[in-house]
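Complex shown without one protein chain; remaining protein chains in place.
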Amino acid sequence: MKTAEEIFNTLKEKFGSSIVEFKADKPVEPFIIVNPLEVDKISLFLKDEKDLLFDSLMNLSGVDDANGIKEKDDKGLETIKGGTLSVYYHIESTKLRHKLTLKASTDREKPEVVTVTEVWKGADWHEREAYDMYGIIFLNHPDLRRILMPYDWEFGFPLRKDYKNPEFYQGMKVPY
Amino acid sequence: MNIYDIIFYLFAAVTLLSAFFVVTTRNIVRAAFFLLFTFFGVAGIYVLLGADFVAIVQLIVYVGGILILLIFGVMITNKITQVDIKTGTIHTLPAAIGVGLFTGVIGAVILNTEWFEIKTDIPVSTLSTLGRMLINEYVLVFELLGILLLVALIGAASMARK
Amino acid sequence: MALKTEEMVLNMGPQHPSTHGVLRLELQIDGEIIIDVIPHIGYLHRCFEKHCEAMTYPQVIPYTDRMDYLASMYNEFGYALAMERLMKIEVPERVEYIRVIMGELQRIASHLVALGTYGADIGAFTPFLFCFRDRERILHLFEITCGARLLYNYIWIGGLSHDLHPDFIRLTKEFIKDFRPNVKELNELLSYNRIFIERTANVGVLPIETAINYGVSGPNLRASGMKWDLRKDDPYSVYHKFDYDIPIGKGEKGKTGDCWDRYYVRVLEMDESLKIIEQAIEQIPDGDVTSAIPKRVKPPEGQIYTRVENPRGELGYFIISDGSINPARVKVRAPSFVTMQVFPELCKGFMVADVVAILGSVDIVLGEIDR
Partner (left out) sequence: MMYDWLYNLTGSEILAMFIVSLLPLFVFILPFALFAVLMERKVSAHMQDRLGPMRTGYHGILQTIADIIKLLQKEDLVPTATDKILFNLAPLLAFIGSYAAFAAIPFSGFFIGTKIDLGIIFIVGVTGLVVAGILMAGWASNNKYSLLGAMRAAAQIISYEIPTLLIILTIIMLTGTLSLYDLSEMQTAYFWNWLILGGPAVGLQKILLIPFMIMGCLIIYTSTLAEVNRTPFDIPEAESELVSGYHTEYSGMKFAMFFLAEYANMFAVSAIVAIMFFGGYQSPFGYLGNTLGWTWLVPIEQFFWFTSKGLFFVFVQMWLRWTLPRFRVDQLMAFCWKYLIPFSFVILLLVGLIALM
């Protein structure tokens, strides 16, 4: 059993600059911010290291931080330029009974995160969902397709804060 | 016209028409299914000829066994999801000559034979006579055939295991 | 002679009697043997997470009902729990007891559907109706409590919408008394039926390492032999006050983690839930169930991941609050969504008929997978 801070220190020692920050000031849950292009290595370490043993991925969620510059076009619709999209990893060790939250933030214009499917197979569909909903590209993912939306959906990523409904989808009016 | 005549012509029509379809259809599965009706019609004619056991054997062996296996085979080996299992016609001329010759010979024989009719009663069951003959007079042949079939079965089983 | 063989692609669903909803499975089969299964989901996608961003926090609760529509109570329970932790609300003890009773009743109801439909999948239709007969009584208990039979909107942030009906305790006791023999009957009719065992034992074996790696949870994980139940391992509410056992799969009829184990763990769990309910209705304290409900739900900026042991496994809510009255992000970790990933792994090498047996045994709800 280790606290998040101890784990942060171990990681900082091992990976140096890949580990960006430890945040514990916000209510309830502390989390570690990591480099999105090094997530796979960090995850593998977290899983295999004998006093960490994070063998299970509880949850993986994409989040739109909506911290860019908000612009309004002439119709009053909002678009967001710049800022970040994030991926949260909630992991736990079923053997040592401790939990940890990782956060990887990536550029909104070119959102790229390395996949962790190699480490936890259960991440597969979660990552596909994050791609489907936020457009986050998971590098090296074996099968990055849309999952909940139709395969031919070409009107953007619905859970982004600046998503706009298309007028028509396959000849059907969308806001019916 | 006697009822047996009607039945005979019915079965003859079934046999001939389905046989015609078997050779003309270009779809193998259909041909197999039409062959089924041909066999069925032939079985009916056997009954009318008083050979009831042969008729039933025809039904069990050909309709129930061989044909079903045939259809099975056709279905499994082909791309069954599409209906374009087709056959073509080749060597039309030699075939026509052969068939023409054969028809001529058969026709000549039919016309030149002196047919005579025997009036019979409604045919009686041949079953017990047949049974006795198989076990008494032809027992050797019967046993040999049995062994042959057994060997064939064992052979098929051992081939299927490989 | 080179024989050419070809695989056949069989499309199972979206409308198919045993996909338990609108799931499409693309089966690549060689004869009747499964080469691969590709699940296609999303036919029931109702944009739950997008909806949440436009709702206030209490308004989200009716939407959670509609995810796992066979375990609505537990979905509300999880959400309420997450919000209470985020806002640091102390909930009266009576509320916790009622939540536990409702949750466990819901677990029994949900398992009854799972077991009944599993019987129907295997070809025995009668157990299905026997199970529904008992489920009907649970739904009646819910109905007298909150007026709804399927989608309750009963558990609110900080409290409950109504207190228990005066008859509730009596009816629940009667139900428990009548239900125990019925479980025995179900076992005789289905669980120990020779054909049923032949169909399910040694089919779709899920090894424990694979299960953990895929994040499989709940009865499916326990059937693989792992004693892991969030009610004990990550305690919430008042579960620590009760004495009950966590049944695990022992491979009685085949390998540990096969379909029969997954089925039988659910049967045993119903018994344990009955124990919890019995203890809870004995110990339940008095109190006001609406006293702690906040007038205005405006949590501080922050985030929380809370999980509960839903009838199907670990149901997690990841909520990010930006300090306004609408959630910035609600992500649901649906147990069926995770379980469904391991499904192709389970099916390989088995037959078409086994796909149905395996799909039934992992007990998915499409409303939850697609949200």
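Order as written gives the chain letters A, B and C; numbering starts at 1 within each chain.
FYI, contacts are C-beta pairs under 8 Å (C-beta built on N, C-alpha and C of every residue); 3 or more make two chains touch, one makes a residue touch a chain.
Keep in mind it's a predicted model, so treat the numbers as computed, not measured.
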### Message
With touch defined as in the header, list the contact partners of the absent chain among those displayed.
### Response
B, C
### Message
Looking at the full complex, which residue from C:Q28, C:T56, C:N153 or C:N193 touches the chain that isn't shown here?
### Response
C:N193
### Which of C:E7, C:E32, C:E252 or C:E301 contacts the chain that the document leaves out
C:E32
### Message
For the chain not shown, which residue from C:P17, C:P166, C:P181 or C:G349 touches it across the whole complex?
### Response
C:P17
### Hidden partner interface residues of chain C, rising order
8, 10-11, 16-18, 32, 119-126, 129-130, 133, 189-190, 193, 195-196, 198-199, 351-356
### Message
Under the stated touch rule, tell me which residues of chain B contact the chain that is not displayed.
### Response
3, 6, 27, 29-30, 33, 36, 40, 52-53, 56, 59-60, 63-65, 67-68, 71-72, 75-76, 80-81, 83, 125, 127
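In this text, only the chains that are shown with their structure count from here on.
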### Query
If each chain is a node and each touching pair an edge, is that a line, ring, star, complete or other?
other
### Query
Cα centroid separation between chain A and chain B, in whole Å?
71
### Task
Express in whole angstrom the distance between the two chain centres, defined as the mean CA positions of chain A and chain C.
26
### Query
Can you name the residues of chain C that touch chain A in the complex?
41-42, 45, 47, 49-50, 53, 85-86, 88, 210, 212-216, 226, 228, 233, 299-305, 307, 314, 316, 318, 320, 328-329, 331, 333, 337-338, 340-342, 370-371
### Query
In their complex, what parts of chain A are in touch with chain C?
26-29, 31, 55-59, 61, 63-64, 66, 88, 90, 94, 97, 101, 120-122, 124-125, 133, 146-150, 158-159, 161
